[in-house]
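Every protein chain except one is present and positioned as in the full complex.
Chain lettering (A and B) follows the sequence in which the chains are written, and residue indices restart at 1 in each chain.
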Amino acid sequence: MLRSRGRAGAKKRIVNLISEFFGVSAIELRGVTKRFGPVEVLSEVDLSLDAGKVHALAGENGAGKSTLVKILAGIHQPDAGEIQRDGVEIALNGVSDAQRHGIAVVHQHPALFPDLSVAENVFVGRQPKKHGRIDWATMNAGAADLLAGLRMAIDVRLPVKMLSVAERQGIEVAKALSIDARVLVLDEPTSAISAREVDRLFEIVRRLKAQGVAILFISHFIEEILSLGDDVTVLRSGRRVLTARASELTPEKTVRAMIGADPRKFFPKEAAAIGAPLMSVRGLAGAGFVTDIGFDLHKSEILGFFGLVGAGRSEVAEMLFGITPPDRGEITIGARTVHLHRPQEAMQAGISLLPEDRHQQGLVLPFPIRSNETLPVLRELSDRLGLIDRSREAEVARDFTDRMHVVATGVEQPTNTLSGGNQQKVLLAKWLIPRPLVLILDQPTRGIDVGAKAEIHRIVSRLAAEGTAIILIGDDAEEVMAMADRILVFRNGRIAAEFARESFDREAILLAAAHVARNAQGPA
Amino acid sequence: MSKSADTISAPASGMRSGTIGRLLHAREFRLAIALFVIGLLVTLREPRFLQASNLEQVALSATLVCIVAVGEALVIIARQVDLSVGAIVAMSAFVSASWLEANPNGPLVLVFLIGCGVGLAMGAGNALLVALFRIPAIVATLGTLAIYRGGVIVYAGGRQISATQLPDSYGHIAEIAFLGVPILVWLAIALTLVFGLIARFTQVGRNLYALGSNPEGARFAGIGEGRHIAFVFLNSGLLCGLVGVLWGARFGTVDAVIAPDLNLQAISAAVVGGVSIFGGSGSVYGAAIGAVIFAVLQNGVQLLGINQFWLQAVVGAAILVTVLFYSLFARRAEEAERMSRHQAKRR
Partner (left out) sequence: MTRLTALLARWETFLLLVLAAAVITGAESSHYFLTSSNLSIAIAGAMPISIVALPMTLVIITGEIDISVGSMIGLCATIIALSIEAGCSAPLAMAAGIAVGALAGLVNGAIVVFGALPSLVVTIGTLALYRGVAQILLKERGVSDFPDWYQAIGFGTVGSTPIPWSAVIFLLFFAGFAVYLHRTRYGRVLYAIGNNRTAARFSGVNVGCVLIGVFVASGIMCSVAAIVLTAYLASARSDTAIGLELPVITAVVLGGVNIFGGSGTLGGVLIALMVLAFVQNSLGLAGVTPEEQQIVTGAVLILTLVVFGGATKLRRTWRGLMQSWASE
């Protein structure tokens, strides 16, 4: 098995040499178009992936990046255009087709088998066999070999449910390597892992690149796009708007291509006089790694929480909302010390949390808009027996649905038939109806279109002007800087730095979130 | 286990390495210990438990449930459930016994073929509903349970077929022994081993685990859902068909209402044996040990002169204690292990 891998490796190198000589790309997309119903999500996109090069793909959410990935993975088929491999047209009609052509995809959320061992996950569906029976020894050795190549020290017999997200992504990469991929597609691999793990991933990508693998790297972090990519392509609304060498691009130029206009225009923060202190948090710790979180929040203030995923921002939000009771710490609202052991208590204290995951944590998707919006306030809308005052319920829902400019046929429209942006507005309405003193927004504009984004920013800004204290969690530095009065930067479960609006400095903020950890403190 | 994998595996993780360590860690091993302890407790109070004739009775009573539980375990591992097993056993038992009654000189092999054929056909019914018509297994087999059980009741028309109406050679099946152990017990052991090997060493077996663990992921990995679901139901039906034939041989009399709660017994044996009801984990060995544990409990209740009416309560308590034990201790231990692993990595 191992020997055959070596032989295939040699073959790959020869093919690459030939391809390079004739100037043929490993995989080339020409005029690829994809429609879902009437909506054209990809329009005549060209993209070429060359052996030994990293092609970075940037674009806002909804720009068509994930559709492109799914076409390469064989999950979707294009409606027009062609896909060429080494200059020959191919059809990718299924996952196995893509695998046969040497295309491996590492998905954003690894779809692994939690109960199966690491080794089996690497080889699932095509476990090595000897005399017709599965050869566990070879499989374990093969997986260990691949992981050792990736410098990952994991017992290959562990069930995958014991692994962290970063380790799971490593398993996906190992899986890609096990099919001897000539083309590796990495779909936002850095969005859920820590800075240190990002460094290691990049090291692996560079090594694969040196071995002649063609890589498509997708990220929404501009820095990563420019530092890792050899070539960069930017998609906007399903169209390719820019392809250039990374060395010729600047972050500003890339961002402008992504959003098509001056970025500032989308964040209309209204000036608001910051009021009296409202909430204070001291020595908050919990969720296994969050320690010593302390800050004050004032009326009319927008406090930004910036940090990479896994830095502890969302964990703090969940502690403040009583989802994960903290181990230690004191929270006071007004002059009252509150103990938040469950969401009900947080809601009574005047806190609303717009959670990070709209589908899992936010909405009951089959419910009509009305029922979703009134779920937290049903107690107020019903009498002592629990009978819901249906006309008042509908009235409240209609009022807030209108205020949020939700585009729908009415409040009885099922939430799962709305677009992402409108769902997010419903979710925002749901958490504004209780009239919170403190509104925590965990990535409120994630995965929604630019128009809806601007509208949500306007609403948030107005709420602050009206006196609501707001915590805005985001991983887009531009957005948090544009909206916040003050920014707390999180790293490894602590507050790493604090910036006031006058001294916002994008580089300093990003550095505080990621890079200082390695130099100044060593491994945390 | 190859050497290279050992050297790179995370060292200070609480996970034991090496074959013996893994054996000690395996849930089947802990179950076997539980079984041993129960046996020991019974023996201390009543030494007759260890008499060969008694042990033979225990083994025999575990046999039939064990075979059904093995089939059920594979169904559950694939994230399905088969509630119709008892009805299939009854149908197979009655059809084969009445054929034998009509053809006392017919070859026994044919009886087995008929019984297995009946089971396979009924399993095919379940497979059709779940794999093709996409009806949730719990609802589909609830319906077929009623249909199959009603069917055998209509077919039997209240009749009972007893040993005296059947050829002696049939009843002898239960009495043949090999190395002093009844051949039925050997059969159960052999089937458990065969399906244990299938589950661990064949592509189909591994696909069942993958499917139960993450159905969507399995689709992405090109594992055909329908085929595998059909396989587990057909297989469960086939094993129930076989058990139906053995049922008559073992108990002497067959009527339409035998094995009324075999479905619950089989599911309980699998669950107590460590098969997750949500699919993806557990083993047929565990399910088999689960079946034996219930047989020992039953025998113990009898031997200790405890009132027979206590049996069902003891069985229920055993199920609850096991799953609660898993929930309160095993899951917590797993969580602790995961935390320690991650902390070891952070350092």
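Following the convention adopted for this analysis, a residue touches a chain if its C-beta (ideal position, glycine included) is under 8 Å from a C-beta of that chain, and two chains touch if they have at least 3 such contacts.
Just so we're clear, the structure is a prediction, and the values are computed from it rather than from any experiment.
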Handout entry: Given B:Ala190, B:Ala317 or B:Ala333, the one touching the chain that is not displayed
Key = B:Ala317
Handout entry: Touch criterion as defined above, residue of A:Val88, A:Ala335 or A:Leu385 at the omitted chain
Key = A:Leu385
Exercise for the section: Check the options A:Gly31, A:Pro251 or A:Pro366 and report the residue that touches the missing chain. Expected result: A:Pro366
Problem - Touch criterion as defined above, residue of A:Ala91, A:Ala137, A:Ala276 or A:Leu375 at the omitted chain - result: A:Leu375
Problem - Those residues of subunit A which, in the complete complex, touch the missing chain - result: 321, 323, 342-344, 346-347, 353, 355, 360-367, 371, 375-376, 378-379, 381-382, 385-388, 430
Problem - Missing-partner contacts on subunit B, residue numbers - result: 81, 129, 133-136, 138-140, 142-147, 149-151, 153-154, 256, 260, 264, 267-268, 271, 277-278, 307, 309-317, 319-320, 323-324, 327-328, 331
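What we mean here is this: only the chains that are shown with their structure count from here on.
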Exercise for the section: Could you grab the centroid distance between subunit A and subunit B? Build each centroid from C-alpha atoms only and quote it in angstrom. Expected result: 44
Problem - subunit B to subunit A touching residues, read off their complex - result: 1-2, 4-5, 8-10, 13, 15, 17, 22, 197, 200-203, 206-207, 209-210, 212-214, 216-218, 220-223, 276, 280-281, 334, 337-339, 341-342, 345-347
Exercise for the section: Name, in rising order, each residue of subunit A that touches subunit B in their complex. Expected result: 75, 94-96, 111-116, 120, 124-125, 127, 129, 132-134, 136-137, 140-141, 143-145, 147-148, 153-159, 162, 164, 288, 523-524
